[in-house]
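Every protein chain of the complex appears in place save one, which is left out.
A and B are the chain letters, set down in written order, and residue numbers restart from 1 in every chain.
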Amino acid sequence: MTKKYLGQRITRNEDPRMLTGQALFVDDVEIPGMLHAAFLRSDYAHARILSIDVSAACNRPGVVAVYTAEDMGDFWKPGPLLVPAPRGIEGAFFHARTQIPMARDKVRHVGEPMAVVIGESRYLAEDALADIVVDLEPLEAVADLERALDPDAPLVHDDMESNLGSFVPQRKGDYEAAREQADLVIQRRIVIDRGAAAAMENRVLVAHWDAKSQEMTIWDTTQAPIPLRNGLAGMLGLAEHQVRVIAPFIGGAFGPKIMMFQPEEVLLPWATMKLNRPIKWIEDRRENFVATTQERGQIHDAESALTKDGHILGVKDVFLHDSGAYDPYGLTVPLNSQNHVMGCYDIPSYYSELKMVFTNKMIVTPVRGAGRPQGIFVIERLLDIAAKELDIDRAELRRRNNLQPDAFPHNHKIIDQAFAEFVIDSGNYPATLARALDMIEYEKFIKEEQPALRAEGRHVGIGVVAFIETTGVGPYEGARVTIEASGKVSVATGVGTQGQGHFTAFAQIVADQLGVDVRDVHVVTGDTAHFHWGTGTFASRGAVVAANAINAAAKGVRVKVLKLASKVLGAPEEELELADGMVRVADIPDQSIGLGELAVLANPMRGAVEPGSEPGLEATDYFGPQYGATANGTHAMILEVDVETMMVEIKRYVVVEDCGTIINPLILEGQVHGGVSLGIGNSYYEQLVYDDNGQLLNGSFMDYLIPRSTDMPPRIEIGHEVTPSPLNPLGTKGAGEAGAIPVPSLFAQAVEDALYDYDLEVLEMPLSPNRLFELCYQKGS
Amino acid sequence: MSNLKTITVTVNGKHYTRDVEPRLLLSDFIRHHLGLTGTHVGCEHGVCGTCTVLFDGESVRSCLMFAVQSDGHEVTTVESLGDIDNLHPLQEAFMEAHAVQCGFCTSGFLMSLIPFLEENPDPTEEEIRDALAGNLCRCTGYQHIVDAVKLAAENMAVQS
Partner (left out) sequence: MKPAAFDYYAPSTTEEALAYLDQFGYDAKPLAGGQSLIPTMNFRLAQPSVLVDLNPIVDLSYIRPHEDGGLLLGAMTRASQVERDPLVAERAPLVHETMPSIAHPQIRNRSTMGGTMAHADPAAELPAVAIALNAQFRIRGQAGDRWVSVDEFFLGMFMTVIEPSELLVEVRLPPMPPRSGWCFREIARRHGDYALVGVAAMVTLDGGNQCDQARLVFLSVEDRPVPARRAAEMLQGQTPTAEAIQAAAETAATEDIDPGSDIHASASYRRQLAKVLARQALTQAFARARGVA
């Protein structure tokens, strides 16, 4: 097989449709007779519901129905626990308290739905929200992560003894013994606050029950159409084949769109069956800030023990993880944090306690990075502080502790998000680090440029941090590849797509296997009518799990093509080649047949398909990795701080990325750029500010600051290292989240370096100019 | 609805006469009344720029205007640019430079850039970044969009 496309900078198949406004997004779906939903959401973070009177709303012209939890009867149920807790960790516990479709007895976060109005237009439905009279008894809110565990703290869930939702202690080796031997022990408290995923497209849903055909069609901005279909069919008492979930083009997701079953996802399908009319709900931006899941809030009490020459003997980390009001996503996020503290380093002993805490805030589920940025922040900060204390160069300290290329597979010996021991498959960490240092000209900057700049009174700092990213977790994905009579190839897979270039990257793999033009491969994702099995797009797994399933299916078709062509062309299979949409006998170009023609022969109108064979040139296959692949990288940046205003300007940004085999460098670079921009947001711009009552104070794009074009570095320079994963035939590792993961750690280090004369230690994220001003000029606040 | 207003508006050169409620946002009118769904809506408070269209030739947020205000005016949306088989040079450049990921913010960028490139046919990178600052993109980190605008400017200069 010639690899004409794999690894090439192929422009995207899907772009012409997107660029001309012809790509279907959920809000573009218009169905005659469609109704529109608007949700009445709690303004309180914690309150008891005494009564809800919807009569006036029901009487408003244009309102078709108003529902509260009462109306839902037996259909009202807490959602399923999406990810169960890992078993077999001694001393660990987990209490599942999953979200509910509408609040019944009390509300547990601002934005929790209490009623839904369904009307002839969204405008009218919003009018009717003002007619609903709700009598609430406000309760003290659990807003502060630490105070939530006070013995006298109010309870988010009344049936629990405390707000501690889960406790997971993990240990490797004997940290206390390591501490005894250490020359240096560093102890710090590290605080990381919440941010939003803030995809440009909010969540949108259209549910259409067709009573005559007895079919439910749901267009949903979900990352996981198949599990959603399966779950909804169960809830609604329908067969799976009666429910079709379509996730068409999705306007960015970044994690929260994997969350299910969102209250709206449960209510609309139920209501469309009751009303027998299609219903659309468009989440507006205000709702997105209070009704879509968030991430990152953690407090770590972290400690590292080192020798005087900078070797880590052990790390200890006791941390609180803010789960928000419910915990439907299990422990994925905090387990990732717990794992990533080990990073790309050889850490002989580790003791970590994860405490997941319920608060009266929006639910936490993965947001691009999914707990990993916090873990990396902890270890990288500990290393930076050690470097200063020991007077060892930051890069050198990392080099000394890096896992070496011959260390793989390396078992970190704690349980990871896949509930197995955290094993790193492959990598070359010293090479990535060295390359990044080289690209940013670290030595030259430190020795020549920085002293000169400092002499001028300028505050320009450099940072360099290394990170890993666990990617490509199971369980599996599948795909069906078909050569059609036109000679074009269609591919169907169960994952959804939200901008990752699946229509091109997947097509490249198939085009190489079948020798066709990449533009002749038509990929369908995210439609349960096209493929029945699968999980979804999350955890940087598309290019690993789905791509390998597609590769396997394409190989299956290739086998069929060769077998049939061998018969038709009268030549042994070994002598056949697939190129230009044809099967040719090598060296005899006119002895050939087009794939389309072959497809017709494989699906004859007369005669018989031979026993033991199947009609058509089609194959379906699956891929499930033994365990997840681990990508890695090093980021470096140079930034300048104006010490009068505390405004920061990033002057250079270097990424060296190792995600194994690269399918399409153009798309990969795009993924990295986007990740870095979110990371810059997480470092300096984006913070969800809650007050003591659990009220979000900046729930708009005016006050929640997403980086703009002018906030980004002039250029993100990217270098690639390629260490293929041995865990899958393509050798790929995921890259979707990588860009975001190390940025806060990097930013902290570079800011400290820039403000070398301010005795600054950054132990929190995100920062802001105001916060930097406080840290530099108002010590102690 | 008692207070419907009849408006006549030219969208992409085509005249439409419709009865609308005064409160109907121009963005909703374009998308849901005219079915021109290439214009997307991201925040409805004028910050993200996703809904940018041209109003009498100038870029505006269509979520910050009422449809009634377009009576007698001209609106231009992304659908007026190239089509799938015949992209506008700016669209071509966006494809070439991989300036599109999820594609949701894209129309807003394109419609902001059309008048910008008319006024600034040979922009510097800094001018480009300033011109992009009124549109939010969550996927690309903007670098490829900057590249696309440079490329478009070069290609359009060659073609003109």
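Basically, a contact is a pair of C-beta atoms (placed from the backbone, for glycine too) under 8 Å apart; a residue touches a chain by one contact, two chains touch by 3 or more.
Values in this document were obtained by computation on a predicted structure and should not be read as measured data.
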Q: Tell me the shown chains the invisible chain touches, ordered by label.
A: A, B
Q | Given B:Val9, B:Leu25 or B:Val75, the one touching the chain that is not displayed | A | B:Leu25
Q: Return the single residue from A:Arg12, A:Lys172 or A:Arg285 that touches the missing chain.
A: A:Arg285
Q: Could I get the residues of chain A that touch the absent chain, sorted low to high?
A: 122-123, 126-127, 284-286, 644-647, 685, 689, 697-698, 700, 702-703, 705, 707-711, 768-770, 773-774, 777-778
Q) Which positions on chain B touch the chain that was left off? A) 3, 5, 21-23, 25, 28, 44-46, 49, 52, 55, 58-61, 63-66, 68-69, 71, 112, 116, 130-131, 133-134
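Quick note on the criterion: only the chains that are shown with their structure count from here on.
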Q) Cα centroid separation between chain A and chain B, in whole Å? A) 29
Q.
Quick check: in the complex, which residue numbers of chain B touch chain A?
A. 21, 23-24, 31-32, 35-45, 47-48, 50, 77-79, 81-85, 87, 91, 94-96, 98, 100-107, 110, 125, 128-130, 132-133, 135-146
Q: Under the touch definition given earlier, write down the residues of chain A that touch chain B in their complex.
A: 11-12, 14-23, 25, 27-28, 30, 123, 198-202, 249-254, 284-285, 498-501, 666-667, 669-670, 673-678, 700-702, 706-710, 712, 714-716, 739
